[in-house]
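Just below is one structure, and these are the notes that go with it.
Omission of a single protein chain aside, the complex is shown with its protein chains in their original locations.
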Amino acid sequence: MATQHSRSAARLMMAPAVILLLGWMLVPLTMTLFFSFKKYLPMRGDSLENGLEWVGFENYVRFIGSSSFWPSVQATLVIVGGVLAITVILGIFLAILLDQPFWGQGVVRILVIAPFFVMPTVSALVWKNMFMDPVNGILAHLWRFFGAEPVSWLSDASLQSIIMIVSWQWLPFATLILLTAIQSLDSEQLEAAEMDGAPVVQRFFYIVLPHLGRAITIVILIQTIFLLSIFAEIFVTTGGAFGTRTLTYLIFQRVIDSQNIGLGSAGGVYAIILANIVAAFLMRIVGKNLDA
Amino acid sequence: MARSTTTRRKIITTAAAWAVGLLIFFPIYWTILTSFKTEAQAINDPPLFFFFDWTLENYAVVQERSDYMRFLWNSVIISGLSTLLGVMIAVPAAWSMAFVPSRRTKDILLWMLSTKMLPAVGVLYPISLLFVKFGLLDTRTGLVVVLMLINLPIIVWMLYTYFKEIPGEILEAARMDGATLREEIVYILTPMAIPGIASTMLLNFILAWNEAFWTLNLTAAKAAPLTAFIASYSSPEGLFFAKLSAASTMAIAPILILGWFSQKQLVRGLTFGAVK
């Protein structure tokens, strides 16, 4: 259907976006790759002007050889996986609930999407101080009210706490996408199944869930992209202590705390590789679904 | 009989939905509430849920220490312009992907998304050095460009999903009638896509507003948006819950209000063409 003319026009129209993103990707990436093969310790006087010493793969070996590397990959995957699981499962539940007729639908929907508008830094600060503080936090008050010993959330249940904070921020996103998907579900089909006496559980697994496939895929895809690089939530709450040091955070420590740009850049390259592995994995599942 | 069951069911659903909604909203409610307490009331045991002497003192203190309007204005400008610029670049790209797809369209789309996976901290030095070189540090221009680039993949993708929903036949018909490409986009496509473009812009405005790594690391005084405003109230010495709450409320209120008023648009914006 498309003519030769419209094809070249199309290419022209795509050009600005593609060129900009290519530049945005390639320039920093090239610089990161360049630094990752160099000894670059600015605090010891190394600088671009004076020339940097070539060290081959030393930074790569050292970064992956550090005892913190594999735990950080694990922490990253646990956080991403945990948040995805919680937001998708609760999101489905919420979407079904909000799809039912009830009084005050509009208001409740506003309440549910509100966390999405809160800056990650603000939500981390609020959760850390006003909720999870073991002395003055509201959760501590609640625990004491029931006669229990308050929990030191950010040290004793550090990963779970971070997963919870991040899930709270992303649940609205998941809920909304799933809700719109459910709303488009053919209600006659459901009613027919109900007439046939299919139990709720069966109706859910055979009709609702398959229908949500595409929406779930999109939730997973978009969230993974954002979750792989969460930073503020960890920076504000635990500072990477108690097993919450993700790969992103480890790179931050190498670059900012240790001021070892070469080592941090090597870490950055690993992070890109990890992201691409996760992406490839996702694409394999998602790709088909996206075509539609 | 049937009627009473549905009513009963509706009551139960209402109760459940409201309970969940209030639970999810509670942290925000609590932050806003705490911003009207004194520091001592903020940590009172048991917590004060409504009945206390409301005070505006924290807002006065925060306003006295930092010029809120300047931060707010920077946030508005940076988020607004980066979104606008992003949409201007993304509309043609998304159009061509949706209506003149090639074998590589999907790959390009996925590649664009994958540029978002580069961890920001990993490229802090490269970007900072570039900003120094081009004199972009602490300028709104620099931030507009960076935030536009960060969000561009999402914009392209969202617009692509909307455009795909527009039936191609309409365009074909217009082309038959001799409409040029420009006319096709301006007179036919754009009016049909306006809701989609609006919700895309809304979502990206929110994402830009909440971006807290680059906005903090590439600004000092002149271009600093609300994310930097917050960084001066997190964990100072002494009791700070109430002042932190006031600052937090000030930082999130504009976007919260915008979000609420445009809720319907946003809901559409968040679908990513998931509805089929």
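Observations on the structure shown:
In order of appearance the chains are A and B, and numbering begins at 1 in each one.
FYI, contacts are C-beta pairs under 8 Å (C-beta built on N, C-alpha and C of every residue); 3 or more make two chains touch, one makes a residue touch a chain.
FYI, contacts and distances are computed from a predicted model.
Going by its UniProt record, the hidden chain of the complex is named "Sugar ABC transporter substrate-binding protein" among "Glycine cleavage system H protein", "Sugar ABC transporter substrate-binding protein", "HTTM domain-containing protein" or "Cytochrome B6".
The hidden chain, counted over the whole complex, makes contact with A, B.
Considering the whole complex, the residue from A:Ala114, A:Met130 or A:Leu263 that touches the absent chain is A:Leu263. Listed residues A:Trp24, A:Phe131 or A:Phe235: the one in touch with the omitted chain is A:Phe235. Contacts to the hidden chain, counted on chain A, fall at residues 41-45, 62, 66-68, 133-136, 149-150, 152, 154-156, 235, 238-243, 245, 253-254, 256-260, 263. Mapped onto chain B, the footprint of the missing chain covers residues 39, 43, 64-66, 124-125, 128-129, 131-132, 137-138, 216-217, 220-222, 224, 228, 231-240.
The rule we apply is simple: only the chains that are shown with their structure count from here on.
Inter-chain spacing, taken between the CA centroids of chain A and chain B, is 16 Å. Listed in rising order, the residues of chain A touching chain B in the complex are 1-2, 6-7, 9-11, 13-14, 16-18, 20-21, 24-25, 27-29, 31-32, 35, 48, 94, 97-98, 100-123, 125-127, 129-131, 136, 138, 141, 144-145, 168, 171-173, 176-177, 179-181, 183-184, 214-215, 218, 221-222, 225-226, 228-229, 231-232, 236, 247-248, 251-252, 255-256, 261, 264-265, 267-269, 271-272, 275-276, 278-279, 283, 287, 290-292.
Of all residues in chain B, those touching chain A in their complex are 9-10, 13-14, 16-18, 20-22, 24-25, 27-28, 30-31, 34, 43, 45-47, 89-90, 92-93, 95-97, 99-100, 102, 106, 108, 110, 112-127, 129-130, 149, 152-154, 156, 168, 172, 181, 206, 209-210, 212-213, 226-227, 230-231, 234-235, 240-241, 244-245, 248, 251-252, 255-256, 259-260, 263, 266-268, 270-272, 274-276.
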